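Presenting chain A:
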Amino acid sequence: MHAERRWAAVILLAFAGLALVPLAVHRDDTLNLIFLILLSVTLAQSWNIIAGYAGQVNLGHAAFFGLGALVTRTLWIGGTPVLVAMAAGALVAMAFALAIGVAAFRLRGAYFAIGTLALGEILRITTGNVFAQISTLPAAAIAGYRLTLRYYLALVLAALAVVVVAALATSRLGLGITATREDEDAAEASGVNALGLKLTALVTSAALAGLAGGLFAYYHISYYPQHPFSPHWTFDALLITYIGGVGTLHGPVLGAVFYVFLAEYLATRWVDLHLLIFGALFIVIVLLLPGGLVEAGERLRRLMRPRLRR
Partner candidate 1 sequence: MLLEILGLHAAYGDVPALSGVALSVEAGEIVALLGPNGAGKTTLLKAIAGLLRPRAGTILWEGEDLGRVPSHLIVERGLAMVPEGRRLFGSMTVEENLTLGAFAARARSAQDANLERVYALFPILRERRRQIVRLLSGGQQQMVSVGRALMSSPRLLMLDEPSLGLAPLMVQAILDVLVEINRGGVAVFLVEQNVRAALTLAHRAYILETGRIVGEGGGAELLQDPHVRRAYLGPLAAPEYFVL
Partner candidate 2 sequence: MIILSQQLVLGFMIGGLYGLAAVGLSLIFGVLKVLNVAHGELIMLGGYGAYWLFALLGFDPFASLLLVLPLSLLLGLGLYWALFGFVVRADEETRIKNSLLIGFGLALALQALAVKLWTADERGITTPYAGTVLIVGDLAIPLVRLASLAVAFALIAALHLLLTRWRWGRAIRATAEDWQAALLTGIDVRRAYLLAFALGTGLAGAAGTLVSVGYSISPSIGLEWTLKSLIVVVLAGLGSTFGTFVGGLLLGVAEAASAAAFGGPYREVVGLVIIFAVLVARPQGLFGAR
């Protein structure tokens, strides 16, 4: 518990540091990179809540991201202030989570994963048909586009995600959720309302993912409305969370930094291979190092400890 609080403090401190970056650095590509990391952190943490802490591998996660993006974009372009639009996006995502959650949670394990994947795809295809045209910002919005605004919004959102996960992990609610993850039947027998907890986790996860989607909609100048529904957003969240350390607070943050930097580095040298490397890395992690970078770090620390005489 205390580890979570300590890490939250460290991360928020780091974020505070990032807040100062736009004052010193005026290069768009740096700000864009950090933006990408922050967006990834938010999305990964949102997935971490349902998959890491609640133990339910949701492969349709992009649906929440996409809904948040769709609602935000539509409302914002229509004149609604962006923060209100984003809130609305999150609410719609949460409503969707609640609506499908009851049915979806009748499935366990791999079947939940497959079922949610199917649901996510249904949403993507339907959106792609109903909103087939590319969504482009009106000229006025493009002219008034300020990256630093979006940068700070991303920072706030990532901080929010970290705080939410920390609060969840250290609360009674979080205890119930992890108990359900470990052994749902045993938890039920101890009086835990497993379905209620899983739904809570799913809705919270959807809220954060929906906000992340809203941020996406606010950030990009033009994209196809079905793009944020694409399963590759789910897979990104999955990769980042697992590589970093699923079920921990700082795992997704480490994972996001690692992932974005590695992708950027590989994109310049070995185009197209970054996915191959991530795929292979992922397999290695699942087989040998399921705790991801967090576990790697802890093993290193344990290796070094005997050398420190106290």
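Following the convention adopted for this analysis, a contact is a pair of C-beta atoms (placed from the backbone, for glycine too) under 8 Å apart; a residue touches a chain by one contact, two chains touch by 3 or more; residues count from 1.
In picking the candidates, the idea was that all candidates are chains of the complex that A comes from, given by their letters.
Model, not experiment: these values are computed from the prediction.
The candidate list 1 or 2 contains one chain touching chain A in this complex, and it is 2.
Interface residues of chain A, counted against candidate 2 in their complex, comprise 57, 103, 106-107, 109-111, 113-115, 117-119, 121-122, 125-126, 128-129, 231, 235, 238-239, 242, 272-276, 278-283, 286-287.
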